[in-house]
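Removed: one protein chain of the complex. Kept in place: all other protein chains.
By letter and in written order, the chains are A, B and C; residue numbering begins at 1 in each of them.
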Amino acid sequence: MSFEITEDAIDPVARKAELDHDSAGACATFEGWVRDHNEGEAVSALEYEAHAAIASAEGERIIGEALERFDVLEARGVHRVGYLEIGDCAVWVGVSAAHRGAAFDACRYIIDELKQRVPIWKKEHYADGPSGWINAVTGKETPDSGAPR
Amino acid sequence: MSFEITEDAIDPVARKAELDHDSAGACATFEGWVRDHNEGEAVSALEYEAHAAIASAEGERIIGEALERFDVLEARGVHRVGYLEIGDCAVWVGVSAAHRGAAFDACRYIIDELKQRVPIWKKEHYADGPSGWINAVTGKETPDSGAPR
Amino acid sequence: MNISVQYFAVFREQAGRDTEDLTTSAATAGELFAEISTRHGFADSVERCKVAINDELASWTTSLSDGDVVLFFPPVAGG
Partner (left out) sequence: MNISVQYFAVFREQAGRDTEDLTTSAATAGELFAEISTRHGFADSVERCKVAINDELASWTTSLSDGDVVLFFPPVAGG
């Protein structure tokens, strides 16, 4: 399995070991961390929700695309769900290749596509106020009435 | 110290910890591994030589340039010297930033500049023959007579 | 036609529920979304949302069949 949705803390060391390959001269990784701000607001924590089955399948598809499009050897991704705190790793992507150009390009392709296509949502908890669902398209939060309007 | 030349095995976990920052939402890393081939020849090991003082100073300069040019929070690099085997990590670069675009761009800038500017040389040991110094410009080895001609 | 709908993230909160069983004359996923979107006051447009039918991503023009489970996904925001 090249892509996984998990409720556990991500272990980058174990994941990177899956990229080992005697022909690999380059390894590019990306980690998305929970940061303390978004669009000027102080964030205290994040909650990630996913449709695990569809998210896993779409993540696998993206990894497969990267392996086809770029001259790379191995590629893996994992996204965590649940309640995360500042500094926690929410997503990890890693790619190994003979040369660095393809490793960087594939790694960036995977994270860009994951963020656009995989059914995962995040709700920000603010230091000074209620929470809000984040909208990847605008970066702004979606109105969250908490009840039908 | 943001850049270091070391004779010891590189510890990516310890290095990455230096990138922690509450405002960081993205972390891009690059590792250069010793691969089992170059330009069609089977490689059994690599030997890296550096002028440590000048290499460290030039590496620090490159990290400083990356911090100025890109909207990043922390950047670090380390290059190992000595005798390395297939799969060993020869160079590690890591960058943290609020957003992923700057993290990727700065990480790539640093490794590209390191490879062009820092006085480090590598000698390949081949599975079936003598060794040869590698030339970054052409990717081919430089004639190595082992004695004045 | 009887359809079972599942809501995620902000849609779940705006609809005030996880799932909903309903009878509809909507022929496609897109028509069903328009119908529900009006009723629950969803703020997001169809272009930015996604739909899955019976646990597979589908398109808004996919025809609905009796007994389908339709999942409405607001704009994604992983990473």
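Observations
The rule we apply is simple: a contact is a pair of C-beta atoms (placed from the backbone, for glycine too) under 8 Å apart; a residue touches a chain by one contact, two chains touch by 3 or more.
Computed from a predicted model, the values in this text were never measured in an experiment.
Hidden chain, full complex: it touches shown chains B.
Contact between subunit B and the unshown chain involves residues 32, 48-51, 53-55, 57-58, 79, 90-91, 111, 114-123, 133-137, 142-149.
One rule holds in what follows: only the chains that are shown with their structure count from here on.
Taking the mean of each chain's C-alpha atoms, the chain whose centre lies closest to the overall C-alpha mean is A.
In this assembly, the C-alpha centroid of subunit B lies 50 Å from the C-alpha centroid of subunit C. Separating the centre of subunit A from that of subunit C, both taken as means of CA atoms, is a distance of 24 Å. Across the assembly, subunit C contributes residues 79 that each touch 2 or more other chains. Shown for subunit B are the residues in touch with two or more other chains, namely 100.
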